[in-house]
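Other chains of the complex are left out, but the ones given are in their true place.
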Amino acid sequence: MTDVPLRADGRADDELRPITITRHWLDHAAGSVLVEFGRTKVLCAASANEGVPRWRKGSGLGWVTAEYAMLPASTNTRSDRESVKGRIGGRTHEISRLIGRSLRAVVDYRALGENTIVLDCDVLQADGGTRTAAITGAYVALADAVSHLRAQGALAGEPLTGSVAAVSVGIIDGLPRLDLPYEEDVRAETDMNVVMTGEGTYVEVQGTAEGAAFDRAELDALLGLAEKGCADLTRLQRDALSDG
Amino acid sequence: MTDVPLRADGRADDELRPITITRHWLDHAAGSVLVEFGRTKVLCAASANEGVPRWRKGSGLGWVTAEYAMLPASTNTRSDRESVKGRIGGRTHEISRLIGRSLRAVVDYRALGENTIVLDCDVLQADGGTRTAAITGAYVALADAVSHLRAQGALAGEPLTGSVAAVSVGIIDGLPRLDLPYEEDVRAETDMNVVMTGEGTYVEVQGTAEGAAFDRAELDALLGLAEKGCADLTRLQRDALSDG
């Protein structure tokens, strides 16, 4: 009889939390998705506008960018608003940039034409993995915004060259695990966020030793878990998008 | 046979939009409400903490304050984030202050004891009346936060001396109307926000001539409509709070 260390929520080590992807959550935005990774809830809204930033005008190329933020009451203990503090923190900047880069990895700017799509990812409730949920949901909102532009006849071709999804992995109590909730995240010795295309290639790998440095074997185990998680998420994205 | 000018959504002039008040929308906050006035959706979260701001320490008195904000994609056309602009706009300041004042009108600071409750009212979708929806929902979140503090044995008595609700009224095409959606709001000649207690007394009256100045008869008609609307909202708040 074995003595398996169970995760607090009873999941297997390579199992995602319950994922829900609710499209068309808002009425105004060209695409909008409420994405949930367990108790983590992120509202992803894609606003599409004609025109591009000044430095890109006349190039015939489009632009995709993202902004991430957390509502003050999304966390366990209320956090101050960045608008009230008058400055955006380093973590916010870092995640906004990561989301933008991840989505741009599957965008063909020429096919997008001189249109700009802004992805707003606002965390309504945070329980670990907000940035990976944001990327996963934002891709779906982006796909909807692209359909919206296509319906308007504003595109020069297919601007999406693939899909992207993201998941966190980490080593907790010596065990590699997929999709960490907050409770595991704070205890992780190593923590990695992996963004992959629907075809199983890497867009971004960000691994950080929180405690001791990690070795190559641990790195390989985490990459394997992430690959499995991203494949699962890719399937869920496809299912969501195939619903009308 | 008369030729009644119908509202675009078919409502009577003294009729509220469909109102929903969903409590416990978030897991962390002491109280949280998703309030909807038609397509306007505001997430109201009440965070309760021991302690008060420095200027109030040792007084034995509590404090209640509010912060209002709009998500960038909540509006028809995406608006820039105030955190990105590095400053809070005048409208945001004004509404945050209004919400705080309105709630404080029904708070007994001594019974609250040295606790602080912050009401975050984040507009997820805007279709007119966001400030009045925010006040109406924030009251319910506040009531839940008070229950939460009571359950923790943190109160010295009953901190709520009554309830508050708010509604917008305006004159559109010469007709006084209740609870204006965006489409009516922009056309209103006169626009008034009224905050009332559950007992029918006034907490705040803010009337503004958008076009021509208004006369006393018009003012009286608007006050009458607002009284009706606030009474309806008070009933809906009570119903919501009586559901466990």
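The letters A and B name the chains in turn, as written, and every chain counts its residues from 1.
Please note the rule applied: contacts are C-beta pairs under 8 Å (C-beta built on N, C-alpha and C of every residue); 3 or more make two chains touch, one makes a residue touch a chain.
Just so it is clear, the model here is predicted, and its values are computed rather than measured.
Counting all copies of the one sequence in the full complex of this file gives 6, of which 2 are shown in place.
By our rule, only the chains that are shown with their structure count from here on.
Averaged C-alpha coordinates put the centre of chain A at 33 Å from the centre of chain B. Chain contact summary for the complex, chain B toward chain A: residues 26-29, 32, 39, 43, 45-47, 49, 67, 69, 71-78, 81-88, 92, 118, 120, 122, 124-125, 127.
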